[in-house]
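Next up is a structure, given as structure tokens.
Only one protein chain is missing from this complex, and each of the others stays in its spot.
Per-chain residue numbering starts at 1, and chain names A, B and C are given in the order in which the chains are listed.
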Amino acid sequence: MAIRYCCFRLLPGVELISVAASPIDPDELRKQLFDPAAGAYCSFEGWVRNENDGQTVLRLEYEAYEPLALTEGEEILAEAKRQFLCQTAHCAHRTGMLEIGDCAVWVGVAAPHRDEAFRACRYIIDQLKVRLPIWKKEHYVDGHSGWVNCERCAAAT
Amino acid sequence: MAIRYCCFRLLPGVELISVAASPIDPDELRKQLFDPAAGAYCSFEGWVRNENDGQTVLRLEYEAYEPLALTEGEEILAEAKRQFLCQTAHCAHRTGMLEIGDCAVWVGVAAPHRDEAFRACRYIIDQLKVRLPIWKKEHYVDGHSGWVNCERCAAAT
Amino acid sequence: MKSIKVCYFAMFREHAGVNEETLTIDATTAADVFRATRERHGSAEPTGHCKVAINDVMADWDSPVSDGDTVLLFPPVAGG
Partner (left out) sequence: MKSIKVCYFAMFREHAGVNEETLTIDATTAADVFRATRERHGSAEPTGHCKVAINDVMADWDSPVSDGDTVLLFPPVAGG
């Protein structure tokens, strides 16, 4: 049985990772993960919320350097599949201007059992957040805006 | 801010938990969890897989005692919301005959941040599996069938 | 002697061959009822793996049963 998990089945037309300005369709992405040997599916979505660090957020703007975001994202997915023996793992990240409630990032994992599915999904989102060359600018209700994690740079200018 | 999480917002027409013979629609259930203060969404699905303990499975049959499955399920959801401060948590469980790939159980959680969403979702599925009065019968390719976790009873007859 | 309605689920239902039946038995606790059905239908499942409810409320094996109660016998669960 174990041999099944040793290769990554890259189906034609199915992207492992997308970084794009078009809306994320979680239901469509989920369907691409179906596998008759998978008993567990775990997904994570990051939604644009109306508040951060006590400030009311109106919208978010994501900037990505796509060539390296894609390579780094594929590497993270491959690491997760190796570490947690999951069958398939995909992710998608938005760029551009997003409104409250929009899906900014989606991760989906199919695995034989739930422990592997949860752990792989968590690993992928944790790594995506710190490794992908993607930046987030918050636009606040008071008209100001700020790059998240860049308060130090902002203070210096 | 914290006061927001102290009440469970029971929207009219939205069930916290369902235990039913009709197919689960994860996309529809997911949409019911939308909340402008939620930044994280985690979902889990149990899919009918084609193999268990080395035996080829053709289909699964779920039997539930619905009145107590609903009460116990609501209690589990309430525990998760209290422990992990998530905003909304719903779940759905199938009954009846299911084919390979069918969604047998769905759990969805919306929370301010991802750690709470993952932990609440994991708590709910772990508890559902051991506490809900639901039984699973596997039908194998060789024509036999067996109640999962009941091998001991089977051995005694 | 008490009149106790017993409901069987899953494997227990298959052992009993009926969904439910009313027994007239000398039983003080839920465990007594379970023992009576075991003798009747042959399941050897220990109570530690099983659960019981009385009148639609989850109960313990040493919960008392009264005349007219409905006792639900749950074999080991396997949701999800």
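One rule holds in what follows: a contact is a pair of C-beta atoms (placed from the backbone, for glycine too) under 8 Å apart; a residue touches a chain by one contact, two chains touch by 3 or more.
All of these numbers come straight from a predicted model, not from anything done at the bench.
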{"item": "Touching partners, among the displayed chains, of the absent chain", "value": "A"}
{"item": "Selected from A:Asp35, A:Glu72 or A:Glu116 as touching the chain missing from the view", "value": "A:Glu72"}
{"item": "Residue ranges of subunit A at the interface with the undisplayed chain", "value": "46, 62-65, 67-68, 72, 93, 104-105, 125, 128-137, 147-150, 152-157"}
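The rule we apply is simple: only the chains that are shown with their structure count from here on.
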{"item": "Closest chain to the centre of mass proxy, which here is the mean CA position", "value": "B"}
{"item": "Inter-chain centre distance, subunit A versus subunit B - centres from mean C-alpha coordinates, in Å", "value": "24"}
{"item": "Shared-contact residues (touching 2 or more other chains) in subunit B", "value": "46, 125"}
{"item": "Set of subunit C residues in contact with two or more other chains", "value": "80"}
